[in-house]
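Only one protein chain is missing from this complex, and each of the others stays in its spot.
By letter and in written order, the chains are A and B; residue numbering begins at 1 in each of them.
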Amino acid sequence: MSITKFDAVNIGDTLGPQEIFLSKDQVRTYARTCGMDVPRFTDDEGARSEGLPGMITPGNMSMGLLATLIDGWAGPGGLRRLGTTFRGLVLPGRTIRLCGAVTQKDEAARTVELDVWLESDEGERLVVGTASVELK
Amino acid sequence: MPTILDLHSHSEASEDSRAPLEAYLNWIKLRRHERPVDGIVLTEHRQFNAGADYRALEDRFGLMVPKASEVETDYGHVLVFGVTGEMTRRFDFANVRLGAQELIDEVARMGGVAVPCHPGRPTVGLCEHYAAKPPLENVVAVEVLNGGSRKGEDDRSMQLVRTYGYRAIGGSDSHLVSLIALCATRFEADVRSLEDLVRELKEGRYEPVDFRPRRKPVPAAVPDEVRHNGG
Partner (left out) sequence: MAVDYDPALIGRVFEVTDPVSVSAEAIGKYCAAIGETNPLYIEEAAAKRGPYRTIVAPPSFAVTFRNGRHFFTHVPRFGSAGFDAGKDVEFVTPIRAGDKITLSSHVKEIYEKTGRSGSMVFVVVRSTVRNQNGEVVAHIDHRFMNRP
């Protein structure tokens, strides 16, 4: 895996898109691993009884997926800040895309700002956010 | 000479945006071939910073940055162009329950123009309110192209244009640097100032323009009835 160097980065550079099939099993595993073993994150029927269209992906998991995208691009230890807004439900059993773009560069601090987002297979941005990353 | 402006954007002054104005303008400079706008209007949420002076950035980037506001009313969100001290004394822009009719009429009387935005959006858009309440009077234009719209919302907004004959604008509603100017408004006239903008919104000819990359399925083109809908 090649790590992005500060001097090689330009505003406008993109991360991903990384396309993954987010399976229900993967979401269940995440939920159970992280102490969120509740119906909305593990069971379609249970989620529907709460008024949801089916089981949903925890916001923390969406955040974790975006952080993994950034970490893979910047190298471990680079991620300084990640802020996300959950705009729409991320329903598992579908393909999603993890994306990012370099929007600002701070020469003095050797950091970059990123826009990051998780989009559905129809291109709808379900989770959006920004990140600050320190690069070597 | 036609002028293209993104009429709806939020900088870091809006609590849910982390985009500095300079980063927006830099992004437009880099993406000029894809998003050929002449400027962006900052429509910060529930506030108007009369003291903010962006002339240095305007000069550096060769882009206009008029200031406006997005306020919240009993008929949904509304963009207010041509904000004056008289307006901000008359209306508390932080109030999430302003009276829309009063806002539209008083803003017009004070020399500005109030344009309902994302009318097709649930709860905060005109369409849903029109289903339950009498339509507003004296609406000049609505935003039919909004970069943050979900599937079907802009189509619903278009229905208002067809039904009521409103003029139509476009804006990105950007809260992220990379989303600036993906939707905009193309004015036939030369717009060089906030005064020009307000005048053209009220009386001029303009249409929304869509600079988003095409994805499957291809979105419908802007219908003829919103092109040149003015004069």
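FYI, contacts are C-beta pairs under 8 Å (C-beta built on N, C-alpha and C of every residue); 3 or more make two chains touch, one makes a residue touch a chain.
The model shown is predicted, which means the values in this text are computed figures rather than measured ones.
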Notebook entry, point to check: Among B:Arg46, B:Arg90, B:Arg199 or B:Arg212, which one is in touch with the chain left out?
Noted result: B:Arg46
Notebook entry, point to check: On chain B, what residues meet the omitted chain?
Noted result: 15, 45-46, 72, 77, 95-97, 121-124
Next item on the list: Spell out the interface residues on chain A facing the chain that's missing from view.
Entry: 1, 20, 26, 29-30, 33-35, 59-61, 63-65, 67-68, 71-72, 76-77, 79-86, 129
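To be clear about the criterion, only the chains that are shown with their structure count from here on.
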Checklist line | Distance from the mean Cα position of chain B to that of chain A, given in whole angstrom | finding: 29
Item checked: Interface residues, chain A side, partner chain B - complex -> 11-12, 83, 85, 88, 101, 103-104, 113, 115, 117, 122-124, 128, 130
Checklist line | Touch list for chain B against partner chain A, complex | finding: 16, 18-20, 23, 26-27, 30-31, 150-151, 175-179, 215
